[in-house]
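Excluded from the complex is one protein chain; the other protein chains are retained at their positions.
What follows is chain A.
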Amino acid sequence: MNPADAMQAAPAIDMSLFGLFWQAHFVVKIVMVGLLGASIWCWSIIVDKTLLFRRTDAEMDAFEEAFWSGRSLEELYRSYNDRPAKGLAAVFVAAMREWKRSFEGSGRQVQSLSQRIEKQLDVTIQREVEKLESRLLFLASIGSAGPYIGLFGTVWGIMTAFTSIAASKNTSLAVVAPGIAEALFATAIGLFAAIPAVLAYNKLQASVAKSQSRLEGFADEFSAILSRQIDERLSLAA
């Protein structure tokens, strides 16, 4: 075919980002918009979680300092009980509450107190970790599914591109290329969303594991302290 004919047959292609988006097929548009939304959501999670973990770390540091400063447990409990506690403080408050409750009233239910406190600690730790971990799974799913979604858009776009090639009865590269470029744009967006999601998921997951081990370490230590106290009281009572 004549190059001149090919030029006539090939419509002028706007290769700008907006042009690529606007010329795409409806399905591909939906995929692109969805992936863009996923990217926004991923980044919002990343930002939130990063801030949250920084805050949690700071709070844990501050609580540990206060805990090992030699103040009495009663005093600590009173100062942390007023406000909604987080992290180590939440664990400490939960255990102390159970402790207080056991010594309140007439009956002293000290026999299985240490068991109860440990259960309470476990539950609290689980709750705290869940709070830290929440929404991280979304990052994981975007990280794994994003490229596939983009690929779906690409395949769809290439299908429509080939259909239009068949319609224009022209095999010149000028006709084929824009459709494929347009379609590949969907994969590009998918990767754009997925790559930061995967990286951030791994990083945040590591942070969560670190916080969890820290919580568990503190819980073990604290339950050891409490069980010593209980044993002392039991021996006093007996």
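Just so it is clear, contacts are C-beta pairs under 8 Å (C-beta built on N, C-alpha and C of every residue); 3 or more make two chains touch, one makes a residue touch a chain; residues count from 1.
One rule holds in what follows: contacts and distances are computed from a predicted model.
Taken from the listed names "Protein TolA", "Sulfate thiol esterase SoxB", "Phosphate ABC transporter ATP-binding protein PstB" or "Cytochrome c oxidase subunit 1", the protein name that UniProt assigns to the chain not shown is "Protein TolA".
Set against the missing chain, the residues A:A145, A:M159 or A:A174 yield one that touches it, A:A174.
The chain not shown here is touched by just one of A:F53, A:Y77 or A:F138, and that residue is A:F138. Remark: the omitted chain is touched by one listed residue; of A:L51, A:A166, A:A206 or A:A224 this is A:L51. Taking the whole complex into account, chain A touches the unshown chain at residues 1-3, 6-7, 10, 13-19, 36, 39-49, 51-52, 55, 134-135, 138, 171-174.
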